[in-house]
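Only a single protein chain was left out; the remaining protein chains are all shown in position.
Let's turn to subunit A:
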Amino acid sequence: MLHGSSLNFIKNDSGFLSLEFEKKKYEKVILTRLIPFYSKNTYISVSYEDEEKNFHEIGVIKDTKDLIKEQRKMIEDYLEFKYYMPKITKVHSIKDNNRGYIFVTVNTTSGEKTLAIRDWYSNFKMLNDKMLYVVDADGNKYYAPDIYELDRKSLQCIEMFV
């Protein structure tokens, strides 16, 4: 596990992160959520690739809360971009074309849209008892962290398809 106090992330002009750690500088480090469906900001793997593209892990940050405020924001922004996944806030309707596609009209944090979902029994599913995970035909991912927090109509729509 990496201790927040020993880490110094630096954001370069192109938006990539470097890390100073134990008197060494690692360019273009890769941050990975180890349990992306359970937690956004805990258990973050910090790694890099060497010149021969071999993977090396520097360590794992247990919780981004252990980092100082600026550092925390920097890596949380990076993770939000890498794992860009609009949140579903309302489900208006779900139409099944009976040929493997469903068309889901939703409000998301990036606006209202109709998602065409192919092979929907694989791409419109619950990851646990509460979390809905959706991948549309283009490969964009959406989620609702707790379907029971949505309004009644949204819940009724979802329940018929999961």
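Following the convention adopted for this analysis, a residue touches a chain if its C-beta (ideal position, glycine included) is under 8 Å from a C-beta of that chain, and two chains touch if they have at least 3 such contacts; residues count from 1.
FYI, contacts and distances are computed from a predicted model.
Chemist: Report the protein name recorded by UniProt for the chain absent from the figure; options are "ABC transporter", "M1 family metallopeptidase", "Extracellular solute-binding protein" or "Ig-like domain-containing protein".
Modeler: Choosing among "ABC transporter", "M1 family metallopeptidase", "Extracellular solute-binding protein" or "Ig-like domain-containing protein", the correct UniProt name is "ABC transporter".
Chemist: Please identify which residue in A:85, A:106, A:132 or A:147 touches the non-displayed chain.
Modeler: Missing-chain contact among the listed residues: A:85.
Chemist: Which is it among A:6, A:39 or A:110 that touches the chain not included here?
Modeler: Only one of A:6, A:39 or A:110 touches the chain omitted from view, namely A:110.
Chemist: If the hidden chain were put back, which of A:27, A:57, A:112 or A:146 would touch it?
Modeler: A:27
Chemist: By the contact criterion defined above, which parts of subunit A meet the unshown chain? Give residue numbers in ascending order.
Modeler: Answer for subunit A: residues 14-16, 27-28, 36, 52-54, 77, 80-85, 96-101, 103, 110-111, 116, 118-119, 121-122, 137-141, 160-161 touch the chain left out.
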